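Complex shown without one protein chain; remaining protein chains in place.
Order of writing sets the labels: A, B and C. Residues in every chain begin at 1.
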Amino acid sequence: MSFFTIDKKNFPPFLDNVIKAMDVVGVKEKIPGKFEYAPLEDSSELCLDYDVTILPPKKYLLPTRESLVKFTRGENTGCEAVFDGKPLAIVGVHPYDIKAISQLDRIFADQNPDEHYAKRRKDKIIIGSDVKRPYRFAFCGSMKSALVEYGYDLLLTDIGDRYVLAVGTKKGAELLAAHAEYRAATEEEISRRSAIRKSIVASYNENTVLAAYEELPELLAGEAGKGLFDELAEKCLSCGSCNLVCPTCYCFDVRDEVSLNLVEGERFRKWDGCLLDGFALVATGENFREDRADRIKHRLSRKGRYIYEKYGEHGCVGCGRCASACLPDIANPVEIFNRLKEGVR
Amino acid sequence: MRNININVEHVTRLEGHGNIVVNVKEGRIEECMWKVVEAPRFFEAFVRGRSYLEVSHLTSRICGICSIGHTLASLKATEAALGVEISEQTKLLRRILIQGENLQSHVLHAYFLVAPDLVGAPSVFPLVATHPEVVLRALRMKKLANDLCDIFGGRTVHPITPTVGGFTKLPGTGEIKAIRQRLVEAIPDLEATVALFKTLTIPQFERETEYIALTSDEEYALYDGDIASTDAGVTKVANYRSVTNEYLVPQSTAKYTRNKRDSYFVGALARFNLNHRQLSPLAKTVAEELGLKAPCHNPFFNTVAQVVEAAHAAEELIRLIDDLLSRGLRRENGEIKLRAGTGAGAVDVPRGILFHEYTYDDQGICREANCIIPTNQNHANIQKDMEAFLPLLLDKPEEEIRLKLEMLVRAYDPCISCSTHLLDVKFV
Amino acid sequence: MTTKGLVQRDFQRDEGSIYLPQLARIVRTEQLTAMEKLFEIQLSGARELGHQPGQFVEVSLFGIGEAPISISSSPTRKGSFELAVRAVGNVTRALHRLEAGATVGIRGPFGKGFPVEGMKGKDILFVAGGIGLVPLRSLINYVLDRREDFGRMIVFFGAKTPAEQLFSGELAKWRVSGDMEYLETVDRADESWRGNIGVITTLFPKITVNPMRTVAVIVGPPVMYRFAILEAQVKGIPYDQIIVSLERRMKCGVGKCGHCQMGDIYVCQEGPVFTYATIKDLKEAI
Partner (left out) sequence: MKPKVAFFDFASCEGCQLQIVNLEAEMLDVIGAVDIVQFREAMTESSDDYSIAFVEGSITREKDIPRLKKIREQAAVLVALGSCATIGGVNCLKNFQPLEEVRRYVYGDRAHWYETFAARPIDSVVPVDFYIHGCPINKEDFVKTVTELLLGKTPETPSYPVCVECKLKGNVCVFELGRFCLGPVTRAGCGSWCPTYQDNCTGCRGLIPHPNTDAEKEVLQKYGLTVEQAVGQFRVFLGYGEVAK
């Protein structure tokens, strides 16, 4: 792992050079106190001092709507796959979102590799940035996502008057070499970086999951939490917001759309959510997860059990977006895991 | 001597349900009536009891075609009642919106509802085959106006962002610059429209009547001003009732109005007759080219006045947008202090001057509501015009009489479903 | 605890899309009942589908959508494959409007089929409820075509009414076939019906089996499974020799879209065929 240092006054020119060279998106303030990923025309628009974005950077890898197949109907019926990947730099990504992206990379490459995801992912450059201000709902300390050591091309850490840049990939190194005025980091700067990063982990201590990382699957096994999930189901609107804002959720619906001439059309996928009422509904009217409590438990099991049992890491990176997106305040994994832990004891 | 009886049920190519009934026995006119048969929706009755934040969204549903007009009139009345001041930026944005609606509505009326009559077609659809470039031009101009209203109001039918005291969301400067560019590119389309209307023969018929419209010294008034009448000078919007004097007639579910005479005209021709000096340069040349000189007493020229106003709207929108861009857009979110009160507001929408009046209690709940819409104010004038026009047509074939009378009604660009939604209320 | 073998993958491999159907032609159609229609389908160049009994394909009608449909013909019958479809929604109703010569999109075969190797030498009890006969027919004809590899063949088939009996031509052969014991029933009879009346579980008492040698294969509407599995247990058939095929909502068929999950199991990947042993503790399964 090689480290470089870039003075704060040299970072905007570096970013502006990248903006001239390719499409760049980054974290911007949408309205006071609310942040989003959006195209950057100028480095001044970037805001690194943010707690969390409304939607995760996942939307650039798995778009909210993505064309999969183009077809023609009628005499010369035919179809061809649609692949869309254009170079894009994503700037300001927090470690938990980087970890989430790495997990999606693995899942979409596993068993039947999804080339649509792969091609779109290939020419993305991820410029991460360590967390400066932890989000009040975030619990990254408990989900091993406060820091990351891979999954990024470059990772910034603010050590006061300058940034220390960790280089994750060759692409990251080339980007720096091509556009930045920088120098190798000194030992002292590197140790200041690791001190700051230790304090980041500690900053999540107020909001933690009581059970250990490896213990979560047991909390969700069998009939555990029956009463709790029934209670939450009373208040649940089945609005799917907890799924849709989550950086590690990736379920999608597939639909066909045809133009009015009934000849050209496309098959596309769009985000779906397991909390939604019709998610497991089939044509004959049977709904295989009709009960809201089952749907809530299924989401939590996806976050704290099933993905762990298959990939060895949890499907939740503790970003806290679901907790803030849920209007009746019943989606916060910390509260749910802790009540399961108490119930169990 | 001839017997004629015409009964046009639901005149087409206008908004709402109205019938024309003509009965002539041996050359004598027994019956000549413009009947309005729209289902009443009792609009005021269900606005009462609703919060001041909802009223403009509800009254917008009075009419789909001039929903921006209703929204702005409603907001002005509510702001007058609650004593809410609005910023220059909000006034500017509202002026842009109302010009946008005027452009969209006039293009729709002139090209889609009136032009077919003038070229002998039943509707615009057959014109797609015979005059494709004309139809495409009309669609282009209408799309421009609709897109503009979408950008500034969130939605052209039942706008979303105009609210009491300002706007919930402002358009981006990028969007504004793009629409400005399209306005500049639309000028040739307007000139082609004028050239088209120069070739169409407008029926000749004159009947002097009173003309009433909004007027202001700052501009060709649509958004703000006082009430002007060709017979009675200028008066404040607050005492609009003394001008409208609504009354009920058995033949119509809509109420009729009269002021100095037994009827008066509102709409583009009224605005032209009263405020033509304040038109934009292009609009003035268009008026000359189409032979429209003030004062003009031919109701068929209302459509011509609309074409003139469309030209005015395009130029005025560019000017207003430049003013807005030079000031820069700032987020404003003022607090609204509630107080009990009554207030009236008026705007001049495509079909004429529109009045809203509300009474609120100290919790900001609407207790009384009254709206008087332009088509209401024109019903009596349509009736009087018909009575004067029919005798001149008695020698024509029945088919031509029916068409000419329908064209007379269409010239007013009436919006009947509006006129019966909200009926003046005598505080009974 | 280490993260299992994670490596930063290099995405250079360039294969086609797992969502892209291949074009296929309907060569024959046959109306089986008022609700079900048979389609014989041929891939281009009469290429073999290469399926196992119990697997399914995703059938595409461009503009309408895709639907998972079991392959009803046995892989031992070459040159084309058969689907039997009940009209219940957009894709299935549109399929019913197609005749021979029409083009459809096919993806697959998908999923795990019946454990045919493990069933060799065993007695097989086929329990087909209504449309459950469609996937089971593939296995039944496979076993018939390799009759000597297998023990007894007992086939139960239950339909709502005689008119709703699928593949009546083949049923007629099975009634007189020496290779199998065929028992059928209907919930509601009509005047022409002479046979058993009642739900499919009423057939179990009519046979005796050697439980350790017998594999029960049960496919039918969701409501049927609980009762049929109970009857198989009453016969003493071990859990890992009771086999079911389950239906779930499927929008991709390749284990990505998330709709077919039953607990942590993706029915389109690890199913649709399961032994009862693997899913008996899964609340969401039956």
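Quick notes on this structure:
Here is the rule we go by: contacts are C-beta pairs under 8 Å (C-beta built on N, C-alpha and C of every residue); 3 or more make two chains touch, one makes a residue touch a chain.
As the structure is a prediction and not an experimental result, all values here were calculated from the model.
Considering the entire complex, the omitted chain makes contact with A, B, C. The omitted chain makes contact with just one of the residues A:Met1, A:Ile31 or A:Ala212: A:Ile31. Screening B:Trp34, B:Tyr52 or B:Phe112 against the full complex identifies B:Phe112 as the residue touching the chain left out.
When the missing chain is restored to the complex, the residue among B:His131, B:His158, B:Arg207 or B:His297 that touches it is B:His158. Taking the complete complex into account, B:Thr168 is the one of B:Ser87, B:Thr130, B:Thr168 or B:Asn245 that touches the chain left out. Among A:Val69, A:Ala100, A:Val245 or A:Cys319, only A:Val245 touches the chain that is left out of the view. Although one chain is hidden here, its contacts on chain B can still be listed: residues 10, 12-16, 39-42, 44-48, 50, 54, 57-58, 61-65, 67, 108, 112-113, 116, 122-125, 128, 135-136, 139-140, 142-143, 146, 154-158, 160-161, 163, 168-169, 248, 250, 253, 417-418, 421, 423, 425-426, 428. Residues 63-64, 89-90, 93-94, 97 are the ones on chain C that touch the missing chain. The chain not shown here touches chain A at positions 30-31, 34, 36, 54-55, 59, 64-65, 234-241, 244-245, 257-262, 270-271, 273, 276-278, 292, 325, 327-328.
Please note the rule applied: only the chains that are shown with their structure count from here on.
Taken pairwise by the contact criterion, the protein chains fit none of the simple patterns, being neither a path, a ring, a star nor fully connected. We define each chain's centre as the mean of its Cα atoms; on that basis chain B and chain C are separated by 66 Å. Each chain gets a centre from the mean of its Cα atoms; for chain A and chain B, those two points are 51 Å apart.
Of all residues in chain C, only 1-4, 6, 8-9, 11-21, 23, 60, 62-66, 88-89, 92, 103, 105, 221-222, 247-249, 251-252, 254-259, 261-264, 269, 281, 283-284 touch chain A in the complex they form. Those residues of chain A lying in contact with chain C across their complex are 68-69, 71-73, 77-81, 83, 102, 105-106, 108-109, 111-116, 118-119, 121-122, 150-151, 169, 213-214, 222-223, 250-256, 258, 262, 265, 267, 269, 272, 274, 279-284, 286, 288-289, 294, 298, 301, 305-306, 309-313.
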